[in-house]
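Shown next, in structure tokens, is the structure this report addresses.
A single protein chain has been omitted from the complex, and every remaining protein chain is retained in its original position.
The block that comes next holds chain A.
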């Protein structure tokens, strides 16, 4: 009996502790001042966000925190309404938009690309056509001395060396952009593999993150893989030129990535830039987006919280902030994209009324 009593008391004690924890959470008043703005999502633009949010926190004395938990995590966090904004490398499909509890807006913040990096003795500069990309990454071309590679790269000394494909083992926006491109240029790829953040690879080795892929390539003779451009540019990794839709071989650079966004853009900014029609554009480029709810009154958020969130995003797409992109190896938004982004931001409401 005494033991039972002891057990009960203990359970009640635990229950009390738990309930106290809940009671501690104060509901925010709708007229409260915003103290912090929280975002989470894609790791690809994280160096850019870290840099500018630090500046913003200093200038506006408003703390902006960003968690690089992956695009999927960013979307989930926004769905669970625990962040002010999410971030994703892939725009939400119509189906995923319908799954969200409210209307979601996309705001592009900068551009990046995915590059093909390789490890060959003598570090020759290589050119790839979409057909070569298909052959190599689907395991049909297995040796560097394959005549198909030599035909596109006349004069390059190609060794008798097995090709080792390296891919991302973790789910990643980088993989999505790469496979989105491959699906557009190769019907075989589209039929057999498809586009996604993680794939069923026919050949190769999986490595975690950009550093993992880059490290494996640099350590393995004959390896080829794909890496986020911001990482490849920062590390000075040799990368291939890729033939775009116009037939030009384009070396990835901040200019050629920015140039890929010169085409038409829908009003909701959800557009894929891979296999761009722009003549000078690098064909495996992409926007990266912030996502927010159109109606900002959720989870007892205050009006000021909503206003500050939109103000922050307006500041990100402003000309001065866009200049910061190149310092961390991203490409700035073209003017037309900035105009579209601002138009999207103008749609944001709080309790149905437009924000000032």
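The definition used in the following text is that contacts are C-beta pairs under 8 Å (C-beta built on N, C-alpha and C of every residue); 3 or more make two chains touch, one makes a residue touch a chain; residues count from 1.
Here is the rule we use: contacts and distances are computed from a predicted model.
Taken from the listed names "Phosphate transport system permease protein", "Nucleoside ABC transporter membrane protein", "3-isopropylmalate dehydratase large subunit" or "Aspartate carbamoyltransferase", the protein name that UniProt assigns to the chain not shown is "Phosphate transport system permease protein".
Considering A:129, A:220 or A:272, the position touching the chain not shown turns out to be A:220 (whole complex).
Which of A:73, A:130, A:228 or A:283 touches the hidden chain is settled by the complete complex: it is A:73.
Considering the full assembly, A:212 is the residue among A:86, A:130 or A:212 that touches the omitted chain. Contact between chain A and the absent chain runs through residues 6-7, 9-11, 13-14, 69-73, 75-76, 162, 164, 169-173, 179, 193-201, 204-208, 212, 215-216, 219-220, 223.
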